[in-house]
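Below is one structure; the comments refer to it alone.
In this view, the complex is presented without one of its protein chains, the others remaining in place.
Lettered A and B in written order, each chain numbered from 1.
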Amino acid sequence: MIKCSFIEIELFKKKITKSMKPHSALLESRDISKSFGSFIANDKINFNILEGEIHGLLGENGAGKSTFVKMVYGLLEPTMGALFWNGNPIKIRGPQEARNFGIGMVFQHFSLFPTLTVIENIELALSDTQALPELRKTIIEKSQEFGISVDPDTYIRDLSVGEQQRVEILRCLLQNPKLLIMDEPTSVLTPQESEQLFVILNKLAATGCSVLFISHKLKEVKEITQRATILRRGRVVDTVTSSEVSTEQLAKMMVGSDPQHVKPKIGTKSNDILVQISGLCRPADTPFSTPLLDINLDVKAGEIVGIAGIAGNGQSELMEALTGEWRSRDSIKVLDVLGVDIRDYSPHKRRQMGIGFLPEERNGHSAVMGMTLTENTLLTNHNNPEVQKHSIIQNDNLEKLTSNIIHDYDVRTPLQNPLASSLSGGNLQKFVVGREIIKKPSVFFVAQPTWGVDIGATKFIRNALIDLANEGCGIIVISQDLEELFELADSISVLFRGKLSERKPVKELNSQKIGLLMGGEDGASLAKEHS
Amino acid sequence: MIDALILTILMTSVPLVLAATGELVVERSGVLNLGLEGMMLMGAVSAFAFTYATGSLFIGLLAGIISGAVTAAIFGFFVLGLATNQVATGLALTIFGTGLSGLIGADFVGNAITGLPTLFPKHFGDIPFIGAFLSLDIVAYSSVIIVFLVWVFLFKTKTGLILRASGISHDSAHSLGYSVLKVRWCAVLFGGMMAGLSGAYLPLMLTPHWSEGMTSGRGWIALALVVFASWMPSRIIYGAILFGTITIMQLAGQARGWTIPPQLLSSLPYLATILVLVLISIRGSAKHAAPSNLTIPFISSK
Partner (left out) sequence: MFYLTLRKETPLIFKVSVPIASILLTILFGIFIFSVLGYDSGKALYHFFISPLSRIDRIADLFVKACPLMIVGTGLVLCFRANIWNIGAEGQLIMGAVFAGGLALSFPNTNSVWLLPAMAVLSFIGGGLWAFLPAILKVRLRTNEILVSLMLTYVASLFLDWLVRGPWRSPTSFGFPLTNYYPDAGLISKINFPGIGTIGQLHWGVFIAILVCLLCWFMMQKTVFGFQVKLVGDSHKAFRYSGFSESKTTMMLFIISGGLAGLAGMIEVSANIGQLQPNISFGYGFTAIIVAFLARLNPAAVILAGLLIALIEMGGDSAQIALAIPKVVTGVFKGILLFLLLAGETLTKYQINVKPRQRSVPND
C-alpha cells in the first residue's frame, strides 16, 4: 500500500510538465465519426494527446466518450475519419493491433476472468508467450515499481474491486504501453483508492507513458490531468488546459447550459414520522456485496432525505432492504412504515400499503426492455384492483392507466404502445417515475432518479419529486449525484462501507464536507493527515 | 473370469472417455452440445459403412471422425453462426443424427465386420493381474493419451488458456482481442471428432455390427460424465470406469441371478450423476464450477 501526499503529486506534475515535448502528438484523431444506424455517437472528433501527458476526456453519460476510446482501442470501427500515431496515419483493426502499437486500456467494467488467477489473467493480455516463472518475476518487479501489491496466484473473484482494477492496470503495464486508456476508473473507487490510483498514473506519466483519463467528475479531471477535452452529444466542445479553467467552466462546457433550477419546496413538514428504521443490518451474501451495518433513519411527512455515497458502498443493498426484495426479521430491529412493521412484507405487500419504490437500474430492473409500456405498467400495478379482477387482467383500464402516465409525465413515445427499449433513457425514466408517482404513494424510496438522463428530463423528474413531497409524501433519495441531493433533499447522510453517517440538514453542508464523509473520514482525521 | 470382467469394463469405458473428453473441451469454451448422441450415432454408422465397404478399419475410424466433425459443424452453424439456443439446437442434433444414422444404416443391419485387433500379441492377455490391461486395442490406449494431451492443452498452453477464458467471459476475451467464435468453432469441431471416434468404437470394437440407435444413451452419460468430472479431464477416466463398472456389474449380476433388480443397477449411473450435480452445487468452488458463460451465445458487436 502506498501512502501519498498531495505534495508528492504536485512534484510529479511539475516534472511532467517540464519533460513534456511540446509538439509530439502521440495519438491524434482527425474528424473521427461513428454512427450506429441513424444515431451519431461521435461526430468529427478532433483530438490529440501528447507523450507523457495525462489527458482528460470529460463528458456526461452518453456524450460519446466510450465510443471514442473503443475506436482508439480497435473495438469499434470508425465510420469516417482517421487516426494518427506519431504523425503517421494508422488503422486499428482490433485490440491486438492496438496493443501492438502500445495502447492499453482499463475498462469501466473490467475485462477480467473471475475464475482464473491473476497470473493467468495477465498472461491472456500479453501478445507474446512468456514462460510462467519468468512472467511471475516480471509481475512482481512491475508491481513493486508502481507500488501495486497483488498475489499472482489468487483468483480474481477473491479480490476487492479496487484490487481488481490494479490487476487490470498491471496487466496493461506489463506491455510497456505508450498510451494507457482509463475508462471512468474512479467510479468504483473510494476517494483514498482514487488518490492511490492518481499516484500510480503520475508515476506512469513520469516514465513517458500517456494516459487518457475518462471521467465525468470535474474535480478529478482538474486534479489529475494537464489538458482535458470536453465532449457533449458526440461532439468536441473544446480542449482546455486543466489548470486554467474552473470547475464551473468545465461544468458549463460539459452540460451546455447553466445548471437548471428546480421548483422551490414549500417546506411544510409535519411532525408525523412515516418511516422509522433502526438497527438495520444485512450480512453480505456474495463476496461482491457490501454488508449493511446498523442503519438508523427516519423520514417525516413532506420530507426528502438524501443518501449520498460512492457506488458500491451498500446503496443497492439498502434499496433492496427498503423495497423488500431482501427481507429479514432477525437482522432488522425496526422497520416501520406508516406505523406498520413491514420487516416481513414482500415488495407486493409493501406496494399495497402505499409505499412506492424505484431502483436505480432501468434496464431489466425497474423496466423490462423487451416488453411494451402497457406491460411495464403492469409490472408494479398487478395488485391494483382496477387493473386486475380475480387475477384476470383488465386491458382497458391498464391501457388507460398507461396513457395517463404517458400524458401526465410528458413521455415522448414513437408509437402507440411501444417497447420500452424504443424509448430514450430520459423518456423511459420519466415513464417509470411517473408510474410510481401517479399512485400518490405516501412514502417513496428512489435510487438515482436521474442517472444517465438528459437535462430536460432531469429537471422534470426532480420537480415531480418535489411536488410529491409538497403533498406530504416522505421520500428517501439515494444518489451519487451531489448536485441532485442539494437540490432535492432537506437533509443528507452519507453511506460509506455499509454505514450511514449522522444526518445533517442541507444548510449545514457543502460538497466538500460530504466528499470527506464519502471517503469515510470525518473532517478532523483528514485535516491531521494533510498537515 | 475377473480378467474378462475387467477387460469388458475397460472397453465399455472407452467410448465414454472419448465422447466426454471432446464435450469437456466444448463446454470449457462456453458451448453446451447436447447433441452428443446424434454425433456418436453418425460416427458409428459411417465407421461401420466404410469399414464394411472397404474392409479397412483405419478408413472406418477416419470416416467416423470426419462424420462426427461434419455433424458438429451443423450444430456450430446454428449455435455459433446464428446464435440459436444451445439446449434446443443440441436436442435437434440428437433427433436429426439418430434419424439420419438410422436411415443410412438401414441397409447394413444384420451385416458383420471384424473388429479392431488388440495392440499387443494375444498371449499378453494371459499375464496375471495386468492381462486385461494389455488386451486392448489401439483406440483404447489412445483415449488415455488423448485425455492427457487435452489436459496439457487446457492447462499448460496459452491457446488452452484462451479457450478456458472464452468459456468464463466471452466479453472479456473479445475485448482482449480474441476471436471467441473462432475458438468455439474449433472446440465444437474437436468435440464432434471425438464423438465421431467414440461412436466409431461401438461397431468396430464393442459389438461388431450396426443397429439403429446403438449408442443407447451413452451420449447422455458422457454429458453427465463431464459434470461428474467437474470439467477436469483426468477425472473423466475415473468417472468412465466407475460408470463402466456399474454397467457391467449389472450384466454380470443378472447372469449370476442377483436379487437386486437389474433396472436399479442400470439406473445407478443416472442417479450417481444427479448426486454429483447436487454435490457440486453445494460445494461451489471456483476451480470446479461450470464455465460461467456456458450456453450463453456470443454476439459480437462490430
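Just so we're on the same page, a residue touches a chain if its C-beta (ideal position, glycine included) is under 8 Å from a C-beta of that chain, and two chains touch if they have at least 3 such contacts.
What you are looking at is a predicted structure, and each value in this text was computed from that prediction instead of being measured.
Participant: Give the residue, chosen from A:M80, A:L132 or A:V334, that touches the chain omitted from the document.
Facilitator: Only one listed residue reaches the unshown chain, and that is A:M80.
Participant: Pick out which of A:V368, A:I438, A:L482 or A:V506 touches the chain that's been left out of the picture.
Facilitator: Spelled out, the listed residue whose C-beta touches the missing chain is A:V368.
Participant: Can you work out which residue in A:D31, A:E145, A:E248 or A:E386 touches the chain that's missing from view?
Facilitator: A:D31
Participant: Of the residues in subunit B, which ones touch the absent chain?
Facilitator: 34, 38, 74, 78, 81-85, 87-89, 91-103, 106, 212, 217, 220, 223-224, 227, 261, 263-264, 266-267, 270-271, 273-274, 277-278, 280-282, 290, 299-302
Participant: For subunit A, enumerate the residues touching the unshown chain of the complex.
Facilitator: Subunit A touches the chain not shown through residues 30-31, 77-78, 80-82, 89, 91, 323-325, 346-351, 359, 361, 364-368, 370-371, 375, 378-380, 382-383, 388, 391-393, 419, 421-422.
In this text, only the chains that are shown with their structure count from here on.
Participant: Can you compute the centre-to-centre distance for subunit A and subunit B, using the mean CA position of each chain? Integer Å is fine.
Facilitator: 47
Participant: Tell me, which parts of subunit B touch subunit A in their complex?
Facilitator: 158, 161-162, 164-165, 168-169, 171-173, 175-178, 286-287, 289, 292, 302
Participant: Across the complex, what residues on subunit A touch subunit B?
Facilitator: Residues 74-77, 94-99, 107, 110-116, 120, 123-125, 129, 155, 157-158.
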